[in-house]
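Worksheet: the structure to be examined is printed underneath.
Excluded from the complex is one protein chain; the other protein chains are retained at their positions.
Take a look at chain A:
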Amino acid sequence: MIKLITGLALSLTISLSAAYANVEENSQAPLRIVALAPHIVEMLYDIGAGDNIVATVEYANHPEAAKAIPRIGGHHGISIERLVALKPDLVLFWQGGNKAQDLEKMRQLGLNVKLSQPKALEDVAKELKMLGELTGHQLQALKVANQFTNKLQSIRQLYQNKQQYSVFYQLWSTPLMTVNEDSWINQLITSCNATNVFSQSPTKTPQVSIENVIVANPDVIVIPDAHSTSPQPKVGWEKWQQVTAVKRQRIIRVNGDNMHRFSPKMLSGLADMCRQIDKFR
């Protein structure tokens, strides 16, 4: 019996010291990050921590270097086994984008999970700073975050005294879909000092009819094109001359890849949309 206890105690000591050694070793090795959303990958590269990413998800295609990172899942879920096998020091989880069950599982497995949960446009700066703290790139993160905040402010200031236009944001055409005020696209629209005609709709991405748009009578129609999907099938707006946007030929196309992603790059898409809307003023 005594032998057994001694044996157990001994093995425990050995394994504990081994674990301790492991931690020691890890603190010297570079941080191993798994970034579970394209916008997190972009921000990590922006603050200089891109080389620490050991795995990510599909669609993390920016910057160019990100394309070489191994993929362990997509919006449909993540391979938890591969995630664990990578022994990450830090897992960055997108609250609202990734699957909630995956988060629970990762926490059960004792992984160090931190959440990215951007809601307002300003949150991009907050997230950058948080990532800076987590990866030890505080200085660079602060710099990029400030740049972002300044650029956002300057865009808003540029247009705040201009005439306010109402906008129909045509997320997709078949069926016709748009966004309400809960979507961050709504914040992009208001940043150009424009209003979203469907901001008060009860669902986040409402399906609407041509008649709804005619009644809403937007001043401008904005059609986002994304590189990853085919171009939107045509609606045939030219038939509806009673809509101000159609009559005055104010239908613009914007870069959906930039606009629909929560990273500093979003501002280039925003600036472009605001500029195009402003041309009509």
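As a convention for this text, contacts are C-beta pairs under 8 Å (C-beta built on N, C-alpha and C of every residue); 3 or more make two chains touch, one makes a residue touch a chain; residues count from 1.
Here is the rule we use: contacts and distances are computed from a predicted model.
Asks: Considering only the chain that is not displayed, what protein name does its UniProt record carry among "TolB-like translocation protein", "Carrier domain-containing protein", "Thioredoxin peroxidase" or "Iron ABC transporter permease"?
Replies: "Iron ABC transporter permease"
Asks: Among A:Ile53, A:Leu121 or A:Val208, choose the residue that contacts the chain missing from this document, as touch is defined above.
Replies: Of these options, the touching residue for the absent chain is A:Val208.
Asks: Write down which of A:Lys67, A:Lys234 or A:Arg248 is the residue touching the left-out chain.
Replies: Considering the complete complex, A:Lys234 is the one touching the chain left out.
Asks: Out of A:Leu83, A:Leu134, A:Leu176 or A:Ile189, which residue would touch the omitted chain in the full complex?
Replies: Only one listed residue reaches the unshown chain, and that is A:Leu176.
Asks: Out of A:Gln108, A:Asn161 or A:Gln200, which residue would touch the omitted chain in the full complex?
Replies: A:Gln200
Asks: Provide the residue numbers of chain A that touch the chain removed from this figure.
Replies: Here the touching residues of chain A are 59, 75-76, 171-177, 198, 200-203, 205-212, 214-216, 226, 228-235, 239-240, 242.
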